[in-house]
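Worksheet for the structure shown next.
Note that one protein chain is taken out, while the other chains of the complex remain in position.
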Amino acid sequence: MTRIGVVTFPGSLDDRDAARAVRLAGGVPVPLWHRDTDLAGIEAIILPGGFSYGDYLRTGAIARFSPVMETVISAAGRGVPVLGICNGFQILCESHLLPGALTRNNHLHFICRDQRLRIESARTAWTTGYRPGAEIVIPVKNGEGRYVADPDTLARLDGDGLVVARYLEGNPNGSVADIAGITNPAGNVVGLMPHPEHAVDALTGPGTDGLGFFTSVLRGLVRA
Amino acid sequence: MPRVVVDVMLKPEILDPQGQAVQRALERLGFDRVTSVRQGKRFEIEIAEIAEPAGTRPGSAETATELARDMAAKLLANTVIEEFTVRIDAAEGAG
Amino acid sequence: MPRVVVDVMLKPEILDPQGQAVQRALERLGFDRVTSVRQGKRFEIEIAEIAEPAGTRPGSAETATELARDMAAKLLANTVIEEFTVRIDAAEGAG
Partner (left out) sequence: MRDTVEIDTVEQAAASPKLPQPYAELGLAQDEYERIRTILGRRPTGCELAMYAVMWSEHCSYKSSKIHLRQFADKAPQSDALLVGIGENAGVVDIGQGWAVTFKIESHNHPSFVEPYQGAATGVGGIVRDILSMGARPVAVLDPLRFGPLDAPDTGRVLPGVVAGIGGYGNCLGLPTIGGEVGFDPSYAGNPLVNALCLGVLRRDAIKLAKASGPGNQVILYGAKTGRDGIGGVSVLASATFDSAGFGAGDGDGEGNGAGGRDLGGPAAKKPSVQVGDPFTEKTLIECSLELFERNLVAGIQDLGGAGLACATSELASAGTGGMRVWLDRVHLREPSMTPHEVLTSESQERMCAIVTPAEVPEFLAICEKWDVDAAIIGEVTGVSPAEAEAGGRLVISWHGEVVVDVPPRTVAHEGPVYARPFARPADQDAVVADAPSPGRLARPVSADELRSTLFRLAGSANLCAKTWVTAQYDRYVQGNTVLAQPADAGVIRVDESTGLGVAVSTDGNGRYTRLDPYAGAQLALAEAFRNVAATGARPLAVTNCLNFGSPEDPGVMWQFAEAVRGLADGCRALGIPVTGGNVSFYNQTGDVAILPTPIVGVLGVIDDVARRTRTGFGGVGDVVLLLGTTRDELGGSEWAYAVHGHLGGLPPAVDLAAERVLADLLAAGSREGLLSAAHDLSDGGLAQALVESCLAGSVGAHIALPGDLDPFVWLFAESAARAVVAVPAAAEQRFTKMCQARDFPVARLGVVGGDALDVQGQFSISLAELRSVHEATMPAQFG
């Protein structure tokens, strides 16, 4: 059974939900504490949503210096799949594992709603299970989800096919080019603002469209 | 065009969770000489000059400062918990 | 004990919705001379003096400023989108 680490920082909130999603997808979730530095036996890592350290300075800014992050950064460098969801995406940007930054929503409110997305890249470790161009509905919930990057970075993201998902039917936060998620050139590190882990059970979410992120990585790891 | 800067800080006795979080993070990063951090807001405001009645200096520092003080008291600061200072930006203002 | 102030502002090319919202609110309040508002963060940091090697001025402004610059670059600002300035607080610092 494939073991996927789910990191808990002080202030993480969706860690148990990410673990549930891994379980429903057929994997074994392994809780990791932010002080852990040993990832033995962990084949993929999820940085979950929440407000790490209250996100009082900037989202993800303080969590990025947690002991576990050094290990995550080196694992990412070795190709270990890493998924940052919401706060996790923000941490990945602060850690420079992904380019750009996430800033205050343009309307200045926290927003929680069911959001339609288009999967732009099915080549990442976390999206192979989707058809390119597939439209899915998963929850978005954030106060600082507006992705920004300089024009060169944006051109590169576009040109190299590194945009993983875009918002459809209304951009919830003013994100540039409707970007909802991006990946690194190797495709193992993905940052995503919306929450696939909250769309894995029709009883408690808008549907099961999010499950594909977790089944994708599990299938990839089994094959590898 | 004068530029005024309004600094808004929590009153000293009010809990500042942001400052505390930053202070603890700085400590963890090894900045152990830091004894206190307070986090507040900074507003940079550009104010257009106007034709003023004869006898006053046009767009004078006083006028802009007073205007900014008024803005701060009315909107920029929540005077129930915050205090503010206003000054003309040295870089551009009439000083 | 020197107090340093670190101001962190969004880079000019990055959209500042908070500043814009403040500007609109100021206009609604009748402050029609305001042409631009940017909102950023201000950190007031107290730094303990330390015994320093002979030859340097103890707790000197330079040292505190450098320390603050280091903190800002590492933690207080995200230089992808923000820029910062550091100075010794005139009120208390060695200035």
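Chains here go by letter, A, B and C, matching the order in which they are written, and residues are numbered from 1 within each.
Methods note: a contact is a pair of C-beta atoms (placed from the backbone, for glycine too) under 8 Å apart; a residue touches a chain by one contact, two chains touch by 3 or more.
Computed from a prediction, not measured in an experiment: that's the story for all the values here.
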Missing chain: touched chains present in the view: A, B
Contact residue for the chain not shown (choose from B:14, B:48 or B:73): B:14
Touching residues on chain B - with respect to the absent chain: 10-17, 20-21, 24, 78, 80-81
Absent chain, residues of chain A that touch it: 10-11, 13-14, 16-17, 20, 49-51, 53-56, 107, 109-113, 139, 141, 143, 195, 197-198, 201, 203-205
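Just so it is clear, only the chains that are shown with their structure count from here on.
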Distance from chain C to chain A - Cα centre to Cα centre, in angstrom: 31
Centroid spacing, where centroids are CA-atom means, of chain A and chain B in whole angstrom: 37
Intercentroid distance (Cα basis), chain C paired with chain B, Å: 11
Junction residues of chain B, two or more chains touched: 22, 25, 29, 39
Sites on chain A at which at least two other chains make contact: 57, 61-62, 65
Residues of chain C defined as touching chain B within the complex: 1, 7-9, 19, 22, 25-26, 29, 31, 33-48, 50, 67, 70-71, 74-76
Complex contact set, residues of chain C against chain A: 10, 13-15, 17-18, 21, 75-76, 78, 80-81
Sites on chain A touched by chain C in the complex: 57-58, 61-62, 65, 93-94, 99-101, 103-108, 146, 148-150, 174
